[in-house]
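Heads up, one of the protein chains got dropped from this complex, but the rest are sitting where they should.
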Amino acid sequence: MPSPLLKPNELHPKGKTVLSVQDITVSFSGFVAVNGMNLNLRSNELHFLIGPNGAGKTTMLDVICGKTKPVSGKVLLPDGTDLTRKKEHQIARLGIGRKFQAPSVFGGLTVKENLELADDQNKGAFHSLRGLRGGEISHAMEEVLTQIGLTDRILVRAGALSHGEKQWLEIGMLLLQEPHVLLLDEPVAGMTDDETLKTGELLRSIAKKRSVVVVEHDMEFVRQYAEKVTVMHEGKLLTEGTMLEVQQNPVVAEVYLGKRRKQDAVT
Amino acid sequence: GGETATQQTTGTEGAETAAASDGDTIKVGVLHSLSGTMSISEVSVKDAEMLAIEEINAAGGVLGKQIEPVIEDGASDPAIFAEKAGKLLQQDKVAAVFGGWTSASRKAMLPVVESNNGLLFYPVQYEGLEASPNIFYTGATTNQQIVPSVSWLLENRGKKFFLLGSDYVFPKTANKIITAQLQAEGGEVVGEEYTPLGHTDYSTIISKIKAADPDVVYNTLNGDSNVAFFKQLKDAGITSEDITTLSVSVAEEEIRGIGADVLTGHLAAWNYYQTTETPENTKFTEAYKAKYGEDRVTADPIEAGYTAVYLWKAAVEKAGSTDVEKVKEAAKGIEFDAPSGKVTIDGDNQHIYKTVRIGEVQSDGQFKELWNSGEPVKPDPYLETYEWGKSLSAE
Amino acid sequence: MPIVNKLGVRGQRIAWGIVLILMSLAPLVSTEFRLSLLAKFLAVAILAIGLDLIWGYGGVLSLGHGVFFGLGAYAMAMYLKLQASGASLPDFMVWNSVEKLPWFWEPFRSFPIAMLLGILLPALLAFLLGFFTFKNRIAGVYFTILTQALVMIVVTLFVGKQEWTGGTNGLTGYNQIFGMQLHHPTTTIMLYYVTLVVLVLAYILCRRIVRSRFGQVLEAARDGENRVRFLGYDPAWYKTLAFTLSGALAGLAGMLYVLQVGIISPSMMGIVPSIEMVLWVALGGRGTLIGAVIGAVILNAAKTGISEAYPEGWLFVMGGLFVAIVLFMPRGLVGVYHNLSRWWRRKGGARDAKSVVEAERATS
Amino acid sequence: MDMFILQAFNGLSVSSILLLIALGLAVTFGLMNVINMAHGEMIMIGAYATFVTQNLFISYMPASWFNTYFLVALPVSFLIAAAVGWLLEVLLIRHLYGRPLDSLLATWGVGMILQQLARTIFGAPNVGVTSPSWLNGGFAVTDSIVLPYTRLFIILLVVVVLLLMYIYIYKTAQGRRMRAVMQNRNMAGCLGISTRQVDGLTFAIGSGIAGIAGCALTLLGPIGPSLGTYYIVDAFMVVVLGGVGKLVGTVAGALGIGVFNTLFETYTSASIGKVLVFACIVAFLQWKPRGLVALRSRSLD
């Protein structure tokens, strides 16, 4: 079911660069997980990052959002800010949002409270003393709740949600944060085909206003929604292009897609 | 409340006298640490006080009334001592409180006892520099233990002193006094070390002692640290023949916990030993063992606690009342044949005259008396009678 | 009790009103001694509230609150001691051959300054410790051990610097404040009311905080500190602020405590009392402010009562109590209350989840 | 030079004792995550077990055998403390996994009870244990340097216990099971490991090692109801400073605290030395927030 919206060969930049990853190398006590990786993210782009298990995709996102400090390299914003020198919360305040591979919501808080945390615009400690929690549900929140289908679960402890529901909640929190750059690590893992489709549409509409990086293994999904695909392998950039181009790369087929996929691609 | 405890105690321990105590009794408080680190020392004092109360009750009580002890636990915490003292005086309206061990506990009870105009009998040797009108001090003050022992050591063992104590009020004050005295009497301090309460490793200190090579280690360590210190001293190959140690807080009870083999030959200064030869002591020691077990030992603070109850009884009987003012007035000059020998209450400062004794630990864990002061020494808590002592308490 | 819950939030307000009125009537029925005990319990309840703020809501376990408590207490005690000494040096300084009042004692001649310092000093210490450790992301037992180290340092110094602090004896031997006898019945009653008012104010303040966005972030950081960072919050600041306030409240509690008890010594700021403080909060119900208050008052009352009743065996009873509470009421007394009221609600007809959540919030 | 050797030995000796008291805790706290405030009382139980063994030897064995009592006391204190630990696990701790702070509360209560129980059974005052005569004296390196046999013995004992623990925890299937259960109890169960058995056994072993520590401490220090309170804080310091969950960390923690303590104490006083050591711990943790040997983990929190 190929999407009518997709224009296969469109590799041309849709806008200016919003984030540029330059020569990032990450090593964990000797083990090099990312090795001189480069990545350019442009505005309003739905950018997929794929590659074999252990290629370093998650680590790459970790570097961008400040969770992991690289041995060398830079992550630059257009104004020249180097994110590798910033703390996590500063990076978040600069407009980088992140969804983790394993769902990570605040289990002790309700769904609504989780969303409120993301919604709050001023995140200073002193400022927060003034606002009361448990206020009305904002308009933006209501919208997001509908989008993620958790409207009737606002008072449920997030820890009691199912795996998939947590994924949705986390996406919802990201939406409320309104970041310029969204980093999503396997957002559709564990979703039914139909739910996957819904998420894809959601991502596409989000990408109209901002840039989105998605790490994903569901090739159907990538094929359908990717505007640009970057393939990582053993910590390095393997190739970049549209899904079609990438699929035809023999190395990608060899290390990642597998025989069957290769056949799929050829046919 | 405390009543329950009272009934329990009189019910079990003083069964034969219980019947007579109905209605017409005099309450006294017994306030020691029954839990926490200080219980190691204080429980035995409580036992001795209970023994005295039981004996007095068996002999007809005080002013014809039975004594009704209200036991409370100070839990090794000064604030609790203060609280419980207040409870005993205000709630139970006891005629007197027997209790405390550490100076901290005494200092904590002091304002409570004074503001309630109560009476406290404090049974442990201490650092002096105090004389509350509401407290009777039945342990030694410094001139009844420390000062004479330093003189004796200077004469008999040598001039070079190493001062070792726990890091708290009594040892620090004691060592200040010793330093002043040594200066005046021609001795020398070659080292002074304090270890935190509960310190259990003395390897470094022992190395320091070795390096300083003193004639005498004057030991003001607190109970438990003594065990560690002496065991480790012995392990380091230092015996009483190499260096004399004189302790002021190591009595028969502590020897049992340290091991007589470790302490044999070391010295202590006290006013009483289990081996002190008086008829009263024979009686006391037998009664104590009969009540609490053959393996129990008596010791100076235990005797002081026991004596305190009898002194209070004598004062009450002389006053014909338990009224505090009257008892205090009557107490002046009261004499009592204690297990440690004759004691007399000094009307000026409410301490008691005591005989000073220096003893040497024997292999059976008992002391052999090497020297005594011959007659009871008048208490001088502010060391006013010593030329060198003036500076210490000068206001 | 569950009936209260059936009455809803408004009913609970009324119930608390009744409790407060009963508390203010206590001096009429209680002996002086019991009243001052109760005041002491209320004083330490202030500390419990602060401890709950940082532990129950912030998930940061401090075994060092004895120090903050002690600093407040010493500040007040220094004032009282100087008052009692008049023109001369405090007695223990004389015994320790101190010739002149140390400079840092001078400010404590003034009551307002002493009071201010009694709050500011512990707050400052808490702030410094919190700021560096939270910035450096020291968390969990590592932080807890750090607070224990703090206790050891402060206690050892207080014990060792006898000539300035009174050593193990602590500061005692003062009987008056503003010319009134501390042990006088009227003073006792006044101090009781002062303590009660301060407690209520502290409670209201902390309640406002836990119900603010601040409290929400604090709770979120407890569940996932890193996650909070990725939302753009700096949890270090939140924790530092909460810890500072917690320290200040502990100091406040210490000041009131000294007025009731008449003594402060290093043994009251040590490891054991610091652990006991945590036990109050745990018993009452961590994460609910009222639980902290109830826990502090009940556990202290139990300690006093049980040790009076069984001076030689009370540790068995207290120890057994701890074990039983943990086994049978994992969420403390407040948890028991919630279970009861939930059970009651189920019997009295189903309610929607919303009211459950709100009811539980209301009691927190 | 002499002074240096002596201080080095003292440092090692202090470290060995710290390690001994912390090893049991490294199991119950480090591996099992039970904040075991009754750890000190487990040490106390070991010490009293040694006392009782000694007395039994005095009463029932020929006097010439007396010196062997200590060798019997070592396994006896291990077994008795282990048995008490096992009981504690089965009756109490078992219900508290995943609630580490509740285990703090409950074991604090247990500690209180055990202390008071000791006071009731053995009396409040300290009891005495006589060191076996083969531990009297010391090994004379030079005239002025005598290394006490008790200290040497304890160092040896620690090394042996440590080695056995290391092999057991890291090299045997049972040790692997134990670590698996501690990291993820549910999943370990799903793989067929009897978690109950492993829990009980692990806690028993941790307690038993505390018992051995108690036995060894009778050579050096007081034996009374409050014995445990002297060591509990140090034990936690060592485990945490070293880095929770790693045996090497505990060793490093003990060495660090022991050596620095001796060093500071030599050049200042015991109290200031203590203050300095704790100040160093505070400073050190700022630099290494997860202890000397940090347990790395990739997880989010």
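The letters A, B, C and D name the chains in turn, as written, and every chain counts its residues from 1.
To be clear about the criterion, a residue touches a chain if its C-beta (ideal position, glycine included) is under 8 Å from a C-beta of that chain, and two chains touch if they have at least 3 such contacts.
Basically, contacts and distances are computed from a predicted model.
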Task: Which of "Urea ABC transporter ATP-binding subunit UrtE", "ATP synthase subunit c", "Heme exporter protein D" or "Na+/H+ antiporter subunit G" matches, in UniProt, the chain that is not displayed - done: "Urea ABC transporter ATP-binding subunit UrtE"
Open item on the list: So there's a chain missing from this view; which of the remaining chains does it actually touch?
Closed with: A, D
Open item on the list: Touch as defined at the start, partner being the missing chain; which of A:Gly54, A:Pro78 or A:Gly135 qualifies?
Closed with: A:Gly54
Open item on the list: One chain is left out of this view; which of A:Leu161, A:Val181 or A:Ala207 touches it in the full complex?
Closed with: A:Leu161
- [ ] Check each of D:Leu25, D:Ala81 or D:Ala188 against the chain that is not shown and name the one that touches it.
- [x] D:Ala188
Open item on the list: Just checking the interface: what residues of chain D touch the absent partner chain?
Closed with: 173, 176-177, 179-180, 183-184, 186-195, 245, 295-299
TODO: Over the whole complex, note the residues of chain A touching the chain we left out.
DONE: 28, 31, 51-55, 57-58, 101-102, 149, 160-165, 167-168, 186, 189-196, 198, 217, 219, 255-261
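By our rule, only the chains that are shown with their structure count from here on.
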Open item on the list: Can you compute the centre-to-centre distance for chain A and chain B, using the mean CA position of each chain? Integer Å is fine.
Closed with: 75
- [ ] Return the distance between the CA-based centres of chain A and chain C, expressed in whole Å.
- [x] 45
Task: Residues within chain A bordering two or more other chains - done: 104
Task: Sequence positions of chain B contacting 2 or more other chains - done: 34-35, 167, 194, 196
TODO: Could you pull out which chain B residues touch chain D in their complex?
DONE: 34-37, 39-44, 167, 193-196, 198-201, 203-205, 207-208, 210-211, 223-224, 227-228, 231-232, 234-237, 253-261
Task: chain B - residues contacting chain C, complex - done: 1-2, 4-5, 34-35, 71-73, 75-79, 82-83, 86-87, 90-91, 102-104, 107-108, 110-112, 114-116, 129, 167-169, 172-173, 176, 194, 196-197, 391-395
Open item on the list: For a test of understanding, state which residues of chain D touch chain C in their complex under the given definition.
Closed with: 35, 37, 92, 95-96, 99, 101-106, 108-113, 115-117, 229, 233, 236-237, 240-241, 244, 271-272, 274-275, 278-279, 281-282, 285-287, 289-291, 300-301
